[in-house]
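Here the complex is missing a single protein chain, while all its other protein chains stay put.
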Amino acid sequence: MSFNVSVLKKDFPLLSREENGEPLIYLDSAATSQKPQKVLDVIDSYYREINANVHRGAYRLAEQATTAMEEAREKVSSFIKSDRSEEIIFTKNATESMNLVARSWGESNLNEGDVVLVSSLEHHANIVPWHQLAESRGIEVRWIPLTESGLFDLTDLDRLLDGVKLVAVSGASNVLGTVPPVRMLADAAHNVGALCLVDASQYVPHRPTDLAELGCDFLAFTGHKMCGPTGIGVLWGRSELLESMPAFLGGGEMILDVTKEGFTTNTIPWKFEAGTPPIAEIVGLGAAVDYLESVGMENVLDHEKTLTSYALQTLSDRFGNDLIIHGPNDVSVRGGVLSMCYQDVHPHDVSQILDSHGVCVRAGHHCAKPLMKLLDVNATVRASLYLYNDESDVDALADALEATGQFFSP
Amino acid sequence: MSFNVSVLKKDFPLLSREENGEPLIYLDSAATSQKPQKVLDVIDSYYREINANVHRGAYRLAEQATTAMEEAREKVSSFIKSDRSEEIIFTKNATESMNLVARSWGESNLNEGDVVLVSSLEHHANIVPWHQLAESRGIEVRWIPLTESGLFDLTDLDRLLDGVKLVAVSGASNVLGTVPPVRMLADAAHNVGALCLVDASQYVPHRPTDLAELGCDFLAFTGHKMCGPTGIGVLWGRSELLESMPAFLGGGEMILDVTKEGFTTNTIPWKFEAGTPPIAEIVGLGAAVDYLESVGMENVLDHEKTLTSYALQTLSDRFGNDLIIHGPNDVSVRGGVLSMCYQDVHPHDVSQILDSHGVCVRAGHHCAKPLMKLLDVNATVRASLYLYNDESDVDALADALEATGQFFSP
Amino acid sequence: MSGLEDLYREIILDHYRNPRNQGELETPPAVMAEGFNPLCGDEVTVHIHVEDGVIVDMKFGGHGCSISLASASMMTTVTTGKSLSEAKDIIYSFKQMMSIHEGRLEEGSEETDSPMAGLGDLQALQGVVKFPVRIKCATLGWNTLEQCFEELASQ
Partner (left out) sequence: MSGLEDLYREIILDHYRNPRNQGELETPPAVMAEGFNPLCGDEVTVHIHVEDGVIVDMKFGGHGCSISLASASMMTTVTTGKSLSEAKDIIYSFKQMMSIHEGRLEEGSEETDSPMAGLGDLQALQGVVKFPVRIKCATLGWNTLEQCFEELASQ
C-alpha cells in the first residue's frame, strides 16, 4: 500500500466527524488513537458471530473464539518480532503490564537497597509501581537526568548504574517525543547484571519494533494508542524470565490445579492471564496490528518524521519566541509529540480556544509530573501526531494558536 | 416492558446465527452471556463519535468521553442500589476485583494465622487469591462444607467463624446454582468483627441486587456475564473501607501528585483505577445495565425460575437415573445452572455431540476444582440459562442428550 | 466558537487581566490556605483577615488558568466586607450555580429564586458549567476560602 493520508483518513470514522460544521482536527493521539472502521468491524462481528468464553469450551463457538484470540496473540507477537507467541501476555493496559513486572518479578527479585533506574521523563505508569516497591521493600528509585534539549544525559552512566537491578525507561516520551538509546541502555544494564524494561507505549504504535534490536527483557505497550480498542495492553517478556516469575493475579485460566491446600500455576502466557481475558479487545488488537501492517510501519515512521519536521518548522516560523516547544529538535531522536507553552496563556485556556476551532489537543501534566517540575511548568499544551494527520492539521493548529493569542491579548 | 422471550431473543444477533442450517441453542451463559444489539451499537458509536482519553482533557470530545464513562458508573451504581457512585471501581473482570481486595485490603489487614472463610463451591477466582495470601503471609483458608444437595452446611458456623477476618462466598454458584444465605453470613461475619465479600459474578446478572439486603462489605462481578462486553469488571466496596485501603496498581489516574520522592493517591474510585480505563467497555456495561433494566430484573429472575423448574422436570422425566443433576432441587435457592453427568459418557463427549446438534454447553471443571473433588467427578456437563432462553432450548438440550445416549450405546 | 463567549465573558477576561486583591496578608492575624487542582497542577493561596466575624481583608495568589484566577479575583471582591455567615451563603449559592446541569441552566435562568440571584457579577461564571472540566478551575479559589474558614474554626 502506498501511503496516502487523505485516503487513509477515511478509514477512521471519527475523523470525518464535524464539530459545529467545522471538521475535527484530532491531535491527541499520544493520549489515545482513533480507530479504523476495520477494527470496529472485527470487534462487532466477534460479538455477533463467535462470542463465547475461551479455552475449555468443547463447542465450535468456543473454539472459534479461542482461535481468534490465539491468532491475535500470534499477530502481536510477529508485530514486535518475537518468535515465541507465549511471550505475549495480555493485560488491560500498559500500566498493568508494568505493575505485573513490579509485583511478580520485582517482589521476588528486589530487596532493600536494590536500585531501579528510571529516567526523568517517565510516565507515572513507569514511576509509581517502583515508588510502591520503595515503600514496601525499601528499594531505591534513581533518576537518569536530562540534557537541556530533553535527551538522556548519560555522562555519568557508570555511576548511575551502581547497584542497579533494573533499568526501566520509555521507548519514546509522551511529553518531549524523545526516543532514548534503548539498545545502549539495555546492553549497559546487562553488563552490570541488571535487566531492562522498556515502556513502549509511545514506541510500538509509531515505528517498526524489533525486539532483537531493542535488546530489552520486558516490553510494555497498550492497545488504545495503536488503533486498537481500550481495555487491552501487552507485556512481552523473555520466556525464561516469565517462566521463573511467580504468578501475579490469581484465579481461573492461570492454574493447572487447585485443591483446598494450594494451587499450581499454568504455563506461560496463561500463568499471567487470570480470569476471563478481554477477548473482544484482544481480537480487536489483532485487527489493529493487521491494519498497521497493511499501512506499513516504515511508512508510518517516515510520514511522522516528515510531518514533525514540518510542524517544528511551521510553528517556529509563525510564532518565534512566543511559542516554546519542549524537547529535542532533531527528528531522528524524537517522535511526533509537541509539548508547547504559548506566551503566558495557561495551557487550559489554550486548549479551550483550540477546541473551539475544532482542534483537539491535551493540556496538563501528561502523567509526567517529575518532568513538569524539571521543565519548571505546571502543565503544557500537547499536540501529538499519528499516521492519519497531515500538513493541513498542523496548519489548523497554527491558525488556532494565532487566534488564541488574539483572544487573550489585551 | 412485558417479558416475551421470542421478541427478546431477537435483540441478540448471535442467537439468530445458524450452525449448519440448524439454529444455535446457546446454553453457556454462566461462562459468558450474549450481547444485545443495543450494547454493540453503543460501543460502536462510542468509538465512532466520542472516542478520546478520559479526564484531564479540556476539549469537548474528551469531556464527552469522560461524561459517558462517569454516567455508566452512575448506572452501575444504581443497578446494585449503591447510593454513592464513587464506591464503584472498574476493573477488567471479577477476578481482578477479588485480587484487588486480597492485595489491597488483605495485605494490610491480614496476618499470620488470620482466617479467610470460603465455601467449598467457590470459583478459583475466589480461592487462588487467598491461597496466594496463605503463601505470602501465612493466613489460613478455611472451607464451609456443603450438604448432600449442595447447600452450605452451616451447622458448625460458630466454630467455622473462629479467628475469621473475612467471609468470602459466592452470591450464586456457577456449578450447582446454589444461592447461599448471604445476608445471614454477612451478619455472622460482622458479629465476630469480620468483613464479608460476595463474589456476585453469577448473582448480579440474574436477579435484582440490593446492597442493603445483602449486607456485605465488598461485591465483585463481571461485565461479560451480564450482556456487557469483555474486559470490564466491577468491585463495589463500602467507601470507608475503600478510603482506608492502600492503592493497588500504580500509574496514571490513581495519583494526586508524583514527585521523584514518592506519590500521594487520588480519592476513590480513581485511587483504584490506574492507567487508561477500559472506557468503551465501561460505556458498554452502562448500556448493558440499561438493557437489563428495560427488561426488569424481577422479570429476569421470574423467567429463569420458571425455566429452571421446567428444565429440572423435563430432564428428570426423560432421563430418570441416567442423568444426575448436581445441586439443589428447590428453585427458590438455586439459579439456572444445571451441572450434569450423563450415564458414563465423558462430559467432553457429551458436549461434543450436543454441539453437533447446535447445542452449546460447557464440559469441564468450571474453575471449581475443589468442588469437583467433593462431587467426586473430574468434570460435568453444564447447561446454563439466561433471559433469552426458553422451553424450546431446554427441549433441544433434552433431544440432543437422547441422541448422545444413542450414539455411545454399544 | 461554540459557547466560547459563554465561558470567557468580558468581565472574566477583565478580572484575568487585572486581578483584584492579588497578594498575601500577614499571618497572624490573617489565616491562609492552599488549594490544589490535581488535574492541571494549578495552585491557589487565599489569605483572609477576620475581625469580629467579618472578613475585613482578603488576598489571593498562586498560578492558574484564566477561569481559576478570574474566579478567585471575583470571589475576593464579592466576599470582602461580608460577615462569615454571609460569605458562606455566597459560597453556597456559587457552588449551587456550578452544579446546575447544563440543560437546566437554559430553562431556569429567568427565575428569580434561582441560586444565581444575588450573585451579581459572579453570574458571569455560570457559562462554566457548559465546560465540565473547567468547573474545578472555577471552584478552586472558593474551596480554598472554605479551607480558610476551617482553619479559623480550628484555632
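We call the chains A, B and C, going by the order they appear; numbering starts again at 1 in every chain.
One rule holds in what follows: a contact is a pair of C-beta atoms (placed from the backbone, for glycine too) under 8 Å apart; a residue touches a chain by one contact, two chains touch by 3 or more.
In this text the structure is predicted, and so the values were computed from the model without any measurement.
Student: Given that one chain is not shown, what are the shown chains it touches?
Tutor: Looking at the entire complex, the absent chain's contacts are A, B.
Student: Using the touch definition from the top, which of B:Glu49, B:Asp257 or B:Asp349 touches the missing chain?
Tutor: In the complete complex, the chain left out is touched by residue B:Asp349.
Student: One chain isn't shown here. Among B:Leu61, B:Ala274, B:Leu315 or B:Ala379, which residue touches it?
Tutor: B:Ala379
Student: Have a look at B:Lys75, B:Arg142, B:His365 or B:Arg382 and name the one touching the chain we're not showing.
Tutor: B:His365
Student: Footprint of the hidden chain on chain B, which residues?
Tutor: Where chain B meets the chain not shown: residues 19-20, 346-349, 352-353, 356-357, 363-365, 369, 372, 378-379, 407-408, 410.
Student: Since one chain has been left out of the picture, which residues of chain A touch it in the full complex?
Tutor: 55-58, 62-63, 66-67, 255-257, 266
As a working rule, only the chains that are shown with their structure count from here on.
Student: Centroid from C-alpha atoms only, then distance chain B to chain C, rounded to Å. What do you get?
Tutor: Once rounded, the distance between the two centres reads 46 Å.
Student: Roughly how far is chain A from chain C, going centre to centre by Cα mean, in whole Å?
Tutor: Each chain's C-alpha centroid was found; their separation is 38 Å.
Student: Please work out the Cα centroid separation of chain A and chain B, and write it as a whole number of Å.
Tutor: The separation of the two C-alpha centroids amounts to 31 Å.
Student: Provide the list of chain A residues touching at least two other chains, using ranges where the numbers run on.
Tutor: Residues 19, 348, 352, 363-364, 369.
Student: Which residue numbers or ranges of chain C touch two or more of the other chains?
Tutor: Touching at least two other chains: 39-40, 131, 134.
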